[in-house]
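Note that one protein chain of the assembly has been removed; the remaining protein chains are unaltered in position.
Going in written order, the chains are labelled A, B, C, D, E, F and G, and every chain counts its residues from 1.
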Amino acid sequence: MNANGTWTVYLAGEIHSDWRERIDAGVREAELPVELVAPVTDHEASDDVGVEILGPEPDKFWHDHKGAGVNAIRTQTLLRRCDIAVVRFGEKYKQWNAAFDAGFAVALGKPLITLHPPEHNHALKEIDGAAQASAETPEQVVEILKYTIAKE
Amino acid sequence: MNANGTWTVYLAGEIHSDWRERIDAGVREAELPVELVAPVTDHEASDDVGVEILGPEPDKFWHDHKGAGVNAIRTQTLLRRCDIAVVRFGEKYKQWNAAFDAGFAVALGKPLITLHPPEHNHALKEIDGAAQASAETPEQVVEILKYTIAKE
Amino acid sequence: MNANGTWTVYLAGEIHSDWRERIDAGVREAELPVELVAPVTDHEASDDVGVEILGPEPDKFWHDHKGAGVNAIRTQTLLRRCDIAVVRFGEKYKQWNAAFDAGFAVALGKPLITLHPPEHNHALKEIDGAAQASAETPEQVVEILKYTIAKE
Amino acid sequence: MNANGTWTVYLAGEIHSDWRERIDAGVREAELPVELVAPVTDHEASDDVGVEILGPEPDKFWHDHKGAGVNAIRTQTLLRRCDIAVVRFGEKYKQWNAAFDAGFAVALGKPLITLHPPEHNHALKEIDGAAQASAETPEQVVEILKYTIAKE
Amino acid sequence: MNANGTWTVYLAGEIHSDWRERIDAGVREAELPVELVAPVTDHEASDDVGVEILGPEPDKFWHDHKGAGVNAIRTQTLLRRCDIAVVRFGEKYKQWNAAFDAGFAVALGKPLITLHPPEHNHALKEIDGAAQASAETPEQVVEILKYTIAKE
Amino acid sequence: MNANGTWTVYLAGEIHSDWRERIDAGVREAELPVELVAPVTDHEASDDVGVEILGPEPDKFWHDHKGAGVNAIRTQTLLRRCDIAVVRFGEKYKQWNAAFDAGFAVALGKPLITLHPPEHNHALKEIDGAAQASAETPEQVVEILKYTIAKE
Amino acid sequence: MNANGTWTVYLAGEIHSDWRERIDAGVREAELPVELVAPVTDHEASDDVGVEILGPEPDKFWHDHKGAGVNAIRTQTLLRRCDIAVVRFGEKYKQWNAAFDAGFAVALGKPLITLHPPEHNHALKEIDGAAQASAETPEQVVEILKYTIAKE
Partner (left out) sequence: MNANGTWTVYLAGEIHSDWRERIDAGVREAELPVELVAPVTDHEASDDVGVEILGPEPDKFWHDHKGAGVNAIRTQTLLRRCDIAVVRFGEKYKQWNAAFDAGFAVALGKPLITLHPPEHNHALKEIDGAAQASAETPEQVVEILKYTIAKE
C-alpha cells in the first residue's frame, strides 16, 4: 500500500555540479514514479534568455531583469506544481535564488529537503529549520524519495 | 531534465488577428506538450451566446449581460486551470476584458505574458509591470514557451 | 483551439425528474469531454445510508444526521473537484440542500448554472444573481456546456 | 482566560419574526463583546434596492437581479468578515437564500449554527449535518455565544 | 443591527474627473464608517515615481516599469485590504489598469461596483457581468454604500 | 451517473492490526476506483528512517526528530493529495500522530472518517464531532466508500 | 523595533494542571501585548455543554457529539484567529483533541509550540517535528513569547 501516482520533485539551486544527474540516476534505478523538474541549468542560456528572446538591453540591470522574468515563468510554475522541493546549496556563489525558492516552497506548504555540505550548516540554519530533512549527498535524497514514495 | 507533463496556456485578448494561430503553429512545430485554450473568438457568437441559448432580451444591456455570464463560465474556469496566461492587446478597440483577465490571472498567482505592439507600452505599463514578460510578436511567446517547458 | 481536457460537471439538486438523464443524453450526443457527477439520487438509499452502514438510531434526528454525514463525504468532495456546478430547483419540496450546494460552490469560486422553472425566479433571485447563467431546461444547460467546452 | 476581542456574528435568514431582536437582547444582557450583523431585513427595501438606486427595470427578472447584486455586496462581505454564522429557517417561504448563505459560510470554514423549529429537521438534515450546532430558540443561540465567547 | 466596523472601499480607475470627491462628499454627509482609498491620482507623480525615487532611466519602457512597480505596492496592498472595489471607467484613454484592478478584485472574491457612462456598456459587458452592481453616477455608488453599510 | 475518476483515500493511524488490509480487500472486491495510501507502517523502519538515511544521532530526541521529518514528507504530501482521510485509533498506545493527522485533514477541508472501537467514543468525541462518519469496523469504511464513489 | 500590535496565543490541551495560569502570570509580569485564549477548561461544563443548552440526549454518543459541536465553535474560531498555538500534553489521559488541535494549527500555517514532559518525547515525535519549539515548562513558553514579541 505505497504512495500514489506520479510525484513531481523540483530540484532547485546549484547548477555547477552533477547532483541532479545523480538523483536522476538513483530515481531511475529504483524505478520510482518520479518526474524530476528543474530550472534551466545552462548558465549562459539562463542569464541571457531575456534578451535572446525579447531583444537586447544596453543596461545590464534590465538585461538581467528580462531574463529573471522568463526564468520565473518556469520556476514559479514548477514550484506550484511540485510535491516536494529539493534545494541544493553548493560550495560557491551566493545562490540567493536557491534560498528564495526554498522560502517560496515553504510558504506554499511544500515539503522541503535541503542538500548541502556540512560547512554551510550554520549559514543555512534558518532554512534547514524550515526543511523536513537536510541531506549531504544526492544519494541521501534518493533514499528519502524511495522511503517516501515506494516504501510499503 | 525538462519541465513536466502537459502545460495549459490560456490565450486571452484580441480576436481580430491571427496571433493565436501563429502561437499554435509554433507550438506544434516545436512539439511542445502544450494545450492552448482560449475564449470563444467568433465575435458574433460570443456577443449573442446569452440570448441564443437562454432566450431573447429586448434590452441591449441584459442581452450583453446574459452573454457575459456564459462566456465567464468558460474564461474563469480556464484561467483557474491554466499554468500560464498570455494576454494580447491589439491595435484597436478598448479590450477591457483582456486587461480584466490579466488582473484575474495575476491575483491567482499565474505567470503572465503580455503581447502587444510597442505603441501600447505606456498605456499598458501597470499590466506589463505585473507580467513576467512582455512580447511584441507571437513568435517570441513561442520562444518563451519553448524555453520554459522544453529547455534542458 | 477549444477548451482543454475533461470537464467535471456537478449536477446538484432535485432528484424526482429526469433532468440529469436529459443532460447526460445531450452531452453524449455532442460527444463532449464531460464527466457528469451527482449526489446519490436514490431517495430512500440517501436517507437511510447512515443507519444502513453505521447502525440504527432510534431518534429520527440522529438517523438523518448519520446519513447527512455520509452523503457529505460524496457531495463536498465532488463540489471541490468539479469545474462547473449545475443546481436544479424543481417544483416541489424545500430543496434546501440544493441551495446549500450553490452557496458552497460560489464560495469556492466555481461557476454556477441554475436550472429552474420561471415561477421560482423571485424566490431564487439571490442565487440566480450569484450564478453565471440561469436556465429553464436541461437542453439549455447542454448548450451552455457545448459552448463552454467545445466551441471553437 | 476567555476568548479574545470582538466577535462578529452574522444572522442570516428569516426576516418575518423577532429572532434577531431576541438574540440582540440576550447578547446585550450578557454584555458579550459581540457585533451582530445581518442582511437588510426590510423586505420591500431589499426587494427594490436595485431599481431604487440604479434605475427601473420593466422586466421583473432583471428588477430582482439588480437588487440581488446590491444585497450580495452586503451579505458576501459580512459572511467573509464574520466569526460565526447563524442561519434561521422560519415556518414559511422557500428561504433558499438562507440555505445559500449556510453553504457559503461552510465552504469558507466558518462555524455554523442553524436555528429552526423541529418540523424542519428532515428537510434541513444536510445543512444541520454541516453545522456545529442546531438550535430551536434564539435563546439557545445566545447561550452558545455566551459559552463560546465568555465562559472561563 | 447594521453592518459592523469600518469598511474600506477602494476607488480604482479614472483620474481626470471629480468622481472620487463626489463619493467622498456623499460618504461624509451620510456619516458612513467608510475609509476611501485610492491609487495616487496625481498623473505626473504617478508616471514618474519610479525614476524620481529610484533614479533616472533613459529608456521610456523602464522608466514606466519602475513607476509601475512602485504604484503596484500601493494598489495591490489596497486591493487585498479593501472590502469593496469601485472601478471607474471615464470617457477617455485606454484605462487598462482600471480593468486590471477589476479582474484582480474579482479573483480575490471582493465585491465589485463598476461606474461608467452607458456608452461603455457594450465594451464593458464582461466586467459588468462580473460586478455586483454597475452605476452611472458617483451618487449611485454612495447610495449603494449607504444601503450596504448603514441600512437597518 | 456515479462519481468521477480515481479517489485517493489516506489511511492514517494504527499500524498494529490488519485494518488496512481489510479495507484494501473490500475495495478490490468492490472494484472501486480507489487508490489507498498510507504512512509507512513498518514500525521499526518508520522510527529509524531519519538516522538510517541521514546519519546517526546519539541523542534519542534528535534521532526521533530526524525520522519525524522524513515521515512528514510522506504524510503531509499524501494528506494534501487525498480526497478522503480515514483515521484509525486502535486499542493501544497514545496514537497522537493519528489525531494530528485528523486535525490536519479537517483544516484542509478533507472529509474525515474515524474508525475506532466504541470504548474510545468519549475520548474521541471532538474528533468524531469533526468527522463526517465514525465507523467501528473496516468493512463499514468500505461500505461508505462504495456508497460515496460507486452508488448510482 | 519590536514586533507589532497584540498577539493572540491559543493555549490548547491539558486542563488538569495550572500551566495556563503560569503562562498567564509570566505574560503579565513581562507586560507582553498578548491575549491568551483557550478552550473551556471546566471539564464538566465542557462535557455537558451540548445537552445543557440544546436539550438532553439519552445516548451518550450523541450527548458527547452535541457538546463537541459547541466546543468546536470556540476552538476552531480561536485557532483561525491566533498567531501562535501552544499545545500542552499532560501526564494523563489520551488528550487526542490536543493532538487534533496541533494538526489543525499546522495545516493553517500557524507556528506551534508543544509543551510536555520528556517522557512523552517518543510518542510525540511527529508533532514535535511539526512544531517550531518543544518546551518542558510553562516558563519556557513565556520566554519564547518574550523573545518573539518583545525582544529588540
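By definition in this document, a contact is a pair of C-beta atoms (placed from the backbone, for glycine too) under 8 Å apart; a residue touches a chain by one contact, two chains touch by 3 or more.
Note that the structure is a prediction, hence the values are computed from the model and not measured.
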Residue among G:I23, G:I84 or G:A123 that touches the chain left out of view: G:I84
Touch criterion as defined above, residue of B:G5, B:P33, B:G55 or B:G109 at the omitted chain: B:G109
Contacting the left-out chain in the complete assembly, out of F:E31, F:D59, F:E119 or F:E152: F:D59
Chain G, residues in touch with the chain not shown (by the definition above): 1-5, 7, 83-84, 109, 111, 113, 131-136, 140, 143-144, 147-149, 151-152
Positions on chain A where the hidden chain makes contact: 60-61, 64-65, 67-69, 71-72, 75, 79, 89, 93-108, 120-130
Chain E residues that touch the omitted chain in the full complex: 8, 11, 20, 24, 35-38, 40-42, 45, 49-50, 52-55, 66, 69-70, 72-74, 76-78, 80-81
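Quick note on the criterion: only the chains that are shown with their structure count from here on.
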Which of F-G and A-E has more C-beta pairs touching across its chains: F-G
Length of the line joining the C-alpha centres of chain B and chain E, rounded to whole Å: 24
Where chain D and chain G are represented by their mean Cα positions, the distance between them in whole Å: 30
For chain E, residues that touch 2 or more chains besides their own: 109
